[in-house]
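A single protein chain has been removed from this complex, and every other one stays in its place.
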Amino acid sequence: MEKPFAITLDVGSSLANKTGSWRTHRPVYVDRLPPCNNQCPAGENVQAWLYLAEEGRYEEAWRKIMEENPFPAIMGRVCYHTCETACNRGALDEAVGINGVERFLGDQAIKYQWRVEAGAPTGKRVLVVGAGPAGLSCAYHLARRGHAVTVLEGSDKAGGMVRYSIPKYRMPREKLNAEIRRIVDMGVEIRLNSPVEDLCAAIAHHGCDATFVAVGAQRGRHLQLPSTARVPVLDAVQILRDLEREEAVPLRGRVIVYGGGNTAFDVARSAVRLGAIESLVVYRRTREKMPAHRSEIREALEEGVTLRCLSTITHVGDGVLTAERMELDAKGQPQSTGETETIVATTLVLALGQDADLGLLSGVPGVRVADGLVEVDRNLATGAVGIWAGGDIVPADRNATVAIGHGKKAARQIDAFLRGEVLRRPVKHELASADKMNTWYYSDAPRAIRPILEAVRRTSGFAEVVGDYDEGTALYEARRCMSCGNCFECDNCYGVCPDNAVIKLGPGKRFEFNYDYCKGCGVCISECPCGAIARIPEAI
Amino acid sequence: MLKQTEGSHAVAEAVALCRPEVICAYPISPQTHIVEALGEMVKGGDLARCEFINVESEFAAMSVAIGASAAGARTYTATASQGLLFMAEAVYNAAGLGLPIVMTDANRAIGAPINIWNDHSDALSMRDSGWIQLFAETNQEALDLHIIAFRLAEELSLPVMVCMDGFILTHAYERVDMPAQAQVDRYLPAYEPRQVLDPRDPVSIGAMVGPEAFSEVRYLAHAKQLQALDRIPVLAAEFAAIFGRESGGLVHPYRTEDAETIVVAMGSVMGTIKDVVDEMRAGGAAIGALGICSYRPAPLAAIRAAVEGAKRVVVVEKSLAVGLGGILATDVRMAMSGLHLHGYTVIAGLGGRPILKSSLHRLFERAGRDDLEHVTFLDLNWDVVNRVLDRERAVRRSGSIAENVLRDVGVTSTPGV
Amino acid sequence: MFQVRIHGRGGQGVVTGAEMLSIAAFLGGRHAQAVPSFGSERTGAPVVAFCRIDDKEIRLREPVMAPDALLIQDPTLLHQVDVFQGLRPDGYILINTNRSFEELGLGEFVAGFRAERLATVPATELALKHVGRPVPNVPLLGGFAAISGLISLDAVIAAIGEKFAGKVADGNIAAATAAYEMVRGATREVTHA
Partner (left out) sequence: MEPQIIKFYQTGSFAVGNRLLDDSQRSVQADMRRSNSLNSGHRACQGCGEALGARYAIDAAMQATKNQLIAVNATGCLEVFSTPYPETSWQLPWIHSLFGNAAAVATGVAAAMRVKGREEVRVIAQGGDGGTTDIGFGCLSGMFERNDDVLYICYDNEGYMNTGVQRSSATPPAARTSTTATLGADPGNVFGQGKFVPAIAMAHEIPYVATASVAYLRDLEAKVHRAMSLRGARYLHIFVPCPLGWGAASEDTIRLARLVVETGLFPLFEAEHGEVTGRYHIRNRVPVEEYLKLQKRYAHLFGKRPAVDTIGRIQAMADRNIRRYGLLGEEA
């Protein structure tokens, strides 16, 4: 075509005009730290595995969990999922049901017998004392890194407090066993009925290069109550242990549980299942202050457990207990009022917390114990070279998830130690807080309700109370994830750029800015649903 | 084929023979008969493969034409007077974009006061628009010029305006020789656009051009018109070879060879002038006439060649540059620059005022004696004009001049002041 | 050159009459030019149209100033417009009326004209009878053919065929023929008188 001068132009010729020079600020793709990941004691990359799960890539999602935590099926039941409390979606409608999806993935793995292979052998050997969640977690991570691991366990079964203090209705044993079995299948040796009384001796006996101690806090705290009669006073930890061993437990008649933690409720709920006439939890502060998880309290109340808060038991009489009413002072501390009343009781169960038995460390040079806990640095190293400690015996929240996190952390440290390296702490990304999100783009999607066993059926047996998500529901929940701070390839930046200055690299490859043309308007930043684009000033 | 028909209809038939593909129509006298006839031909199926679009204004008519032409269709429209002015912006645009649209202008005066009769004010107001403007002397030439116009327009990728006097030609029944389709097809090849909107080869037409290139664009438009000066005589010669008659060209000299007085004019008045020239020649006067067919591009060299042997030039034009005098005359003066000739400007036939043979006789006789003002208003009613001027000198007031003139002429019933 | 001026009112087919006259002349091998006195007149207003007939190309574009023939389609115009302006002394006058020149009060005026070139014909009546509408233009052309001999009745009939079709054409042909016969009869009387 013989085109008229200047009036008629060849298409696309404006590419010669590099409008990027107009820019005073530039957009940059970032990965921010999702609040769920930030919150997870086990350090799970929750957003990442939900991202995989929402595409139906369940095995990959499960493997993503397994990079941090070898117990998705256990976590999906006993974890108190503080990630959900932190979830940004909570402000929009309701938090994503992370825990339910995790259980789904864990169960999928068991159903399809997905396995994790041990790493190439390093020739190093590590001793782990205690086959609870911390010890097993540590053993697993070490095995993945190719180290030979021997776990010494004093009980006749592995699982620690998950087995011995969480009733079956919360933690079906076949799942627990399956997840432990998977670790054993990786080559981890678990020696049961092998209590360690002298750690130095054990280390010397087993000839290992490093040690992780996670023996747990299994000794119920006792309280000497003035007693004038025969009301049996039992230890909650022992009851739960007996339950696990299917030994007879005297939870009949009117069962009074003294304490406000999860263990107290586990006992109270077990009492309901065993046919107690009454199951009453007595706690000296308010219900809000109870350390037990909300869901635990809620489910207990649904099952008929009753509460008496702001009460201390002061005396055990003949079929009755004397309780004093408490009041909160200005600081929120309970104070005596002198007012008393009586509670009819068949059995009193003390659930006042547990202590660790740290006798095995007494002869270890450099290991210090204070207030019943092992002193460790931020990397869980004890004062003794080559010895790490974790789980309930170190100062931290006491729950399975924290313990699993300890196991992983210790394993990483041990691995670095064995390789003669110093582990560099990864830079912690900026938090993907709600203000960085543009939640308009997420469809309205209320949370899926996990099926709950009817109260009538629950109270008559030890069937699992909280049901599973079916696949559709799990997928739905996974897809409710907003992928906070991490690009999920929604194409918004690619679409909303008035200057076509975003290059789409293809599925899974995310995007790049074309700074030749980006004018720095910031629309992509405003409209990024998940806050994965940052704005930085240009050097002028 | 010879036939006795109305000028408008003859033009419509000629346009149809050119196989137009898009025709836009908006009614305005005295152009309406042309598009009416074309509309009938399209609707009746005589003109196949043609879109006839009834638009809502002349501005739209030219705009539709711009779109159609840019998309590669042979496009035609017609207008007059206020219509041409209403589309003025688009008229310039069509030329600027180099779109070979052909348009008939049935020449008519411009208001206020509103006047539907003939003069050349409309066409001449568009003299700088970049369009080629050809003026027809007769209905025969009018229809011939449309055939030439399509050829010229498409060769140069420029729009062409064929001007024919409103009513005097458009509504006159005359004998015309209507060409055969085969003749027209031989003369006018299929339209091959220079630039076209087509998804197969996309371009952007109508860029914004800044100071860095605008002068060049304008010069190229000028150069294209100069190119047309070469092409117009060639196309007229080819036309004569195929159709067997002279039509078009730059200028039409009539008995100018030894003329001392040469009358220059455009359009149908040339017929009356030729009669007068014949009569005066019979009386021994050395007078001739020069018809301008190509007003734009201005055939300065051809005009100069025709008049340089004469003693005087009388430009009779149906237009007035208010505050200056002649419009055509200014162009003719430019052609004459350096020549020592008397030049007279005669403003005649405004708003349909008949140009009478008797008046022209008197005028040319006076011119022959060099007894003319530089600018003469033919057959002006000086009584009326002077009365108004006298009064306005006495009383300072605003108001419609037209109303006052009518009052003086005695048409309105309002008593005079 | 022979110049005809037609007077009438809007709606009476004045312009069409001039055009048909030019067609008839063309069909007779002559050059002809028909033009209206251009305007935007509405129904009922006075209207003028012209027709020139010659043996060579007609270049003249001025209005007909000195007609050789006048066709007056509406006698009421006689009192409104100077219809006779410029009429040559040997010119033709044809008026659409049932009355005579005397009855129209023109007896004195036409005294100086050649009697065989004067005629009246009830063209509106003929049009109503044959066409069904009061359009006197075509019958007047028939009358003009008869009075002037400048065009033939056949040419008029052919011109009608170019402008009209079907029943309208047939009616107009009948009306024109009737007018032709009437005027021929009358002028013959005059000639023979």
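In this document, chain identifiers A, B and C correspond to the written order of the chains, with residue numbering beginning at 1 in each.
Everything that follows uses one rule, which is that contacts are C-beta pairs under 8 Å (C-beta built on N, C-alpha and C of every residue); 3 or more make two chains touch, one makes a residue touch a chain.
Being a predicted model, the structure only gives us computed values, none of them experimental.
Considering the entire complex, the omitted chain makes contact with A, B.
Of the listed positions A:Ile180, A:Val215, A:Ile343 or A:Cys481, the one in contact with the omitted chain in the full complex is A:Cys481.
Residue-wise, the contact with the chain that is not shown comes from B:Asn93, picked out of B:Gln4, B:Asn93, B:Ser359 or B:Thr376. For subunit A, the residues touching the absent chain in the complete assembly are 6-7, 9-19, 22, 54-55, 440-445, 476, 479-483, 488-492, 494-501, 504, 506-507, 514, 516-517, 519-523, 525-527, 529.
Where subunit B meets the omitted chain, the residues involved are 21-22, 24, 49-51, 53-57, 59-60, 63-73, 75, 89-90, 93, 97, 197-199, 201-210, 212-213.
Assume only the chains that are shown with their structure count from here on.
Here the two chains linked by the largest count of contacting C-beta pairs are B-C. The innermost chain, defined by the distance from its C-alpha mean to the mean of all protein C-alpha atoms, is B. Taking each chain's centre as the average of its CA atoms, subunit B and subunit C sit 34 Å apart. If you average the Cα atoms of subunit A and of subunit B, the two centres end up 91 Å apart. Listed in rising order, the residues of subunit B touching subunit C in the complex are 2-4, 6, 29-30, 116-118, 138, 165-168, 171-175, 268-272, 274-275, 352, 354-358. Those residues of subunit A that touch subunit B in the shared complex are 1-11. Within the complex formed with subunit A, the residues of subunit B that make contact are 96-98, 157, 194-196, 201-207, 209, 213-214, 216-217, 220.
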